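Apart from one protein chain that is not included, each protein chain of the complex appears where it belongs.
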């Protein structure tokens, strides 16, 4: 007989209370009631109905959940919503020009270069590319782009086209 | 339209985050299910205590084998369109644990977070039994697999011909080697999930991650004894499949079970770790012996494969037959056996069997060519097969593999290669060039489609197929637009909904041929119907024309001899009493035409690797794939398919392997940090050539699927390049750095 030692010490912990939380997402202030254990990723997908941000592993190992916090790219799965009340959060849904609806140049370039297949990693790839351009650490060299886009897995293998799309946008910006 | 590099029509939805995947339909009043997985491999659940979990606020129910609702009794009811022979796994069926990671409870709660926590509070005692999961320890127990419907498209080996043993013994040149492949898991980026919307009178609208909505519907209706009109399965977007969605996975069963029991909408999403708790590419051991005559022609071919399967189903794949298709040797012995182990049934994974078997034979051919002192490319020209002896010596419906070799070699610069291993280097790195052949089936199966000319003059075409990233939406839109002469923006193709006409699961690289043919016959039928209506219109300029006298262009039916004589499609529908005009069609493979031919797509891959001499790290610096796959419907999306396959080839050759600790029967690297697949930095310069290939036998469109053929040649080409760089024959995959130290 083998009794599994469960990953729980003794009695269950009491459930955490929810609290009002205000998050600024894609330029809008939005109010939620969340417990501390809600990750930013789950807050976006399950509470804010912004499902463009994807859950690909939930452990910071794939980059599908990449969003921009104050312009910097991060993995939304590894941070708690409650930690971001004083930040601005940008998701894939907030990249297009809100007035004109015009796509962000990277969104258009991804379409033009067929930089995706199933599309599941795509929002994370695009947010990551936006973050990379914000960081300003990459000249328009393929090997640098490849290294600095390596935090986003693509199981369909669209990498060469992702690099092409980013290079095109960088060329236009010159 | 057909043959043009159109951008993906689903692109805008995908780049804006609007494309919705199975876990993203946030229906009202949703509850969340989290699966508890077994931590032993084999044995009996002696106690399962859900009281602590149930005591939590927000937990609605914990389903286990003890309290689950009754489902169908017969095994047959759990079969799906892709079931191997055997007895399908039934979630929460009883107290028996058959494999590690088996679902043994489902916790359903009002929020995901509560369900996730409650799942950790379920207490389980087991009475474990010894388990066997290591194929290498059981090779001597391998046996012939049971055959079944699955073997229609995955034939078992033909009987041997000639006397390969004698020929091997007498030939002047020979080689022999054993090739070992570990397990792999599909790991599409989207994790498996099902959202069940519980509707009025128990009607279920199911958003499922699947490569076949109709397959999921069939499974649910049978397992839960429901009628088809009670179950609608919707799957407009699939975040990658690679075979993992060919069978309904257990989250579908659990979500439906919970929704019906609770009369609530339920979502069950698997974790990334649980992506290792169902089908995989099986570990396989292959033995190859080859011999050649002095002139370099093959004298003997022996190719034997032993693969693992589960204790409950005989999963098989075609591993060794490729050898017979590629090499027409008079003395050939091909064999394929399986061994049942304590694991979940393997499951088709991108180019199942092909990626395994062709890696082995194409490495063996390279080795034999070296032993014969012949350039590996020349060796393949010398032994080029014109007929398929595994299919009664049928000729190929088309086979432009020679052109693949020639054009690929030219683009790559193969003639500049120095044959001697270790003869090319840059600083610390050894350079190697290798090549290999690829082959994959070009099948077509029956499918249906509907085409509707709407009152707004738009063309709406639908079929219950899938687009797992393959480009189905786009190429079907192109076919329909071409046939009815309409601009792309006025054509909408929809898929992934069981309310649409029946289509098979998306696999085997057959969707372009299968659904494409259905769309073709349906649009042709609609065209005829529209023409008839146009002719009958008052004062119709086409009144005296025959269908052969007209063509469809710019949203008009036009007279061939004078295209200015035309009827707008809009006018036809306007004349139809405000009703849309629709037609439904079915396409069947033309057996009469196909039966005398072997039908395959071919490819040749040429690869350059850099191997760090000190560290053994391998980088594929450039690769060219030349592909002969009939007519290319869309060079842009087809190129992406081939590039994706090449990336999988890099992955298979150098990185990917699910490692099991056989003492426990448990996977140890079940996460994306330690189960390595290529990142952007691993993928350098990849080039694709589509060679011209005309085939009017394979299907009405002359198309062969490209989802798999781009992968098949790559692992061997890489391994052969590693040999050329280092002088080391690494027979087992993946070639991780420690094998080269």
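Which chain is which? They are A and B, in the order written, and residues in each are numbered from 1.
What we mean here is this: a contact is a pair of C-beta atoms (placed from the backbone, for glycine too) under 8 Å apart; a residue touches a chain by one contact, two chains touch by 3 or more.
Heads up, the rule we're going with is that contacts and distances are computed from a predicted model.
Asks: Would you mind picking the UniProt name of the chain not drawn here, from "4Fe-4S dicluster domain-containing protein", "Glutamyl-tRNA(Gln) amidotransferase subunit A", "Xanthine dehydrogenase family protein subunit M" or "Phosphate transport system permease protein PstA"?
Replies: Listed in its UniProt record, the absent chain's protein name reads "Xanthine dehydrogenase family protein subunit M".
Asks: Please pick, from A:23, A:48 or A:74, the residue that touches the omitted chain in the full complex.
Replies: A:74
Asks: Using the definition of touch stated at the top, determine which of B:7, B:39, B:478 or B:498 touches the missing chain.
Replies: B:39
Asks: In the complete complex, which positions of subunit B touch the hidden chain?
Replies: 39, 113, 116-117, 120, 428, 614-617, 619, 654-655, 659, 661, 663-664, 666, 668-669, 671, 673-674, 676, 678-682, 736-738, 741
Asks: For subunit A, which residues reach the chain that was dropped from this view?
Replies: 4-5, 7-9, 13-16, 35-37, 39, 58-60, 63, 66, 72-75, 77-80, 82-83, 128, 131-132, 135, 137, 146-148, 150-152
Basically, only the chains that are shown with their structure count from here on.
Asks: Roughly how far is subunit A from subunit B, centre to centre by C-alpha average, rounded to an integer in Å?
Replies: 28
Asks: Applying the document's contact rule, which stretches of subunit B touch subunit A when the two form their complex?
Replies: Its residues touching subunit A are 7-8, 10-21, 23-24, 26, 39-40, 46, 52, 55-58, 111-114, 117, 120-121, 123-128, 187-191, 237-242, 269, 271-272, 468-471, 636-637, 639-641, 643-648, 671-673, 677-681, 683-686.
Asks: Under the stated contact criterion, what part of subunit A meets subunit B in this complex?
Replies: 1-4, 6-8, 11-12, 15, 35, 37-38, 42, 45-46, 49-59, 61-62, 64, 91-93, 95-96, 103, 107-108, 110-112, 114, 116-123, 126, 143, 145-147, 149-163
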